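In this view, the complex is presented without one of its protein chains, the others remaining in place.
Coming up: chain A.
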Amino acid sequence: MGSLRDVLSPFTAWKHVIETPVTIRNPIGREAADGYRGFHQNDIEKCIGCGSCEVICQNAAIDMVPVSDPVDGDSGLRPKIDYGRCCWCALCVDVCMTGSLTMSNEYTWVDTDPDAFRFIPGVDPKPWDDLEKGYRREGGRVLTGAERVEMGELAPEARIDNFDEIVAGYTREQAMIEADRCVECGLCVATCPAHMDIPDYIAAIREGDYDLGLQILYETNPFSEVCGRVCTHKCETACAARHEGDPIAIRWLKRHIVDNVSEDRRLEIVGTPQTLPTRRKVAIVGAGPAGLTAAYDLARQGHAVTVYEAQDKPGGMMRFGIPEYRLPYAALDRDIAVIAAQGVKIETGVRIGHEITMDRLRAENDAVVLSIGLHIGRSTRIPGTEGGGVETAIDLLRRITAGEEVPVPKQVLVIGGGNVAMDIARSMARLQKVKHGAVGVTVTALEDFAHFLADREEIEESLEEGVEIIDARGPQEVVRFKSGNRKGEVKGLRSWAVTSIFDDKGRFAPQYDQGDERLHPAEMVVEAIGQAADVSILGEDLTEALDWNRGRLAVDVAGRTSEPWLWAAGDAVHGPDVITAVADGHRVAASVGAMLMAMGEVAR
């Protein structure tokens, strides 16, 4: 029973019967306010399917559904909204990483089918798709910071006369702020050649759990300390945060984890192989990132792995190519120490084909992996390159690392526009500064600045260090003195302006404006136009027996050559890149491991 008031109060409403109603007879068709939060609109070209809208939705109203094939930086998924659950709060619009998701001011829609109220904005056409009015987030992205935490670096004048590491690394506070910008969408994982669990290790930083972070790094990459410094960080080109701000500094965050775990602790966390020895033997030729990653994986599977390295220290291009100011040798040594701790034998100073032949490796092992890298510098073969005063970048970089004396004239000219060209230019600049007190390096590249091959940071830092970079120049001749007491010595490089590099079929066929000729004075010319693999170690018979693909060893997706006992990985197969080599190392190790396992089954 209700109270007397409950019974009577409906009648009190009668006193309003002659007043003008405040309600509207037909609300359908009445336009909402300009900034009203109505049905969603999604710019489908702008949307990258990161799913942040789904994660933030407090009513679980959003599903991510496939509408196209995924590509780098775009999952191909798009939000499908259930308006039976949506409360129109617009958090999804506020968090949207690209600004693609907005709301129209249309709010009225009648339909008897409840499932009609589940649709994909921007994909399923709706009358309000093109409405201008509605809720738009003001300004840029604000719920996640748009600006990257700046990295501390040595100033140009403090770094130009030494090989000290330039990048300082983040402090814990800086790393926390940077990690906080990540929405953990995971679009980056597909783009990373090694498919590192990037959102997970960033989350570990946010939790302050560096042990966990390190463990996650080691699941996909035994060269995380190296990659935390020199990775080509393709992941950052797929980062959702880049659309309305800076991408997350994924590379620096990776480094930050390793920086915060001591060497001893690192060995404790990674541990040693937890399996019985299989008595299977694997030989790996070349102790670079691909070979050592494969060695790490195979050793942890219980196989006996020996890595043969021609140089007197392991590391390959990480040691002998990348200059110390980008990657200190101690950092590389720490990564390698963990790999060696797995029982991997690393025989340095052993050049296959000389001390030991491929035939012998084949006879003494169950499998052989070739990871020999690209250590022969290519030459332009323009007139004048024969003779003294002309070097290849890769050879000079190796000699600098090995502590050998290299010529350091006052004026050096580098041919090439990639990262190796920048590496040798900046290394020579440092040596010049020490020896002569001044930098005199000129880099000429075929590409114009808009199409430069080197990383932007490398170009900027080179310029800061006083390196001169001249774009769109094609080398024609190393000019030498024809007479006098310097007869035969290098005088400089003659170049023409480049008008185009590729022909209309996309083939390399540079065209020049011969009227625009310059002589760049230099006492030494360094060629940095690419590297080749030294395949002479294979010997004639094996070279003959193997399948080749345009001068490179032909391999299947697992890295297996046409010889069933031989795999190939790394730069020599897939071109120069540390993280690609690491991924390759994992791939061949999985394939070799499967083969060894099958052998074990048969033997049983």
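Rule of thumb we're sticking to: contacts are C-beta pairs under 8 Å (C-beta built on N, C-alpha and C of every residue); 3 or more make two chains touch, one makes a residue touch a chain; residues count from 1.
One rule holds in what follows: contacts and distances are computed from a predicted model.
Asks: Name the absent chain by its UniProt protein name; which of "Nitrogen fixation protein NifU", "ABC-type quaternary amine transporter", "NADH:ubiquinone oxidoreductase 30kDa subunit domain-containing protein" or "Spermidine/putrescine import ATP-binding protein PotA" is it?
Replies: "NADH:ubiquinone oxidoreductase 30kDa subunit domain-containing protein"
Asks: So which of A:P121, A:P199, A:G373 or A:G440 would be touching the chain we can't see?
Replies: A:P199
Asks: Going by the contact rule already stated, which one of A:G99, A:G145, A:G186 or A:G245 would touch the omitted chain in the full complex?
Replies: Looking across A:G99, A:G145, A:G186 or A:G245, the contact with the absent chain belongs to A:G186.
Asks: Identify the residue among A:G35, A:P114, A:G152 or A:G600 that touches the chain left out of the display.
Replies: Missing-chain contact among the listed residues: A:P114.
Asks: Which residue numbers on chain A touch the omitted chain?
Replies: 49-51, 54, 57-60, 62-66, 69-70, 75-77, 82, 84-85, 114-115, 118, 185-187, 189-190, 195, 199, 219, 557
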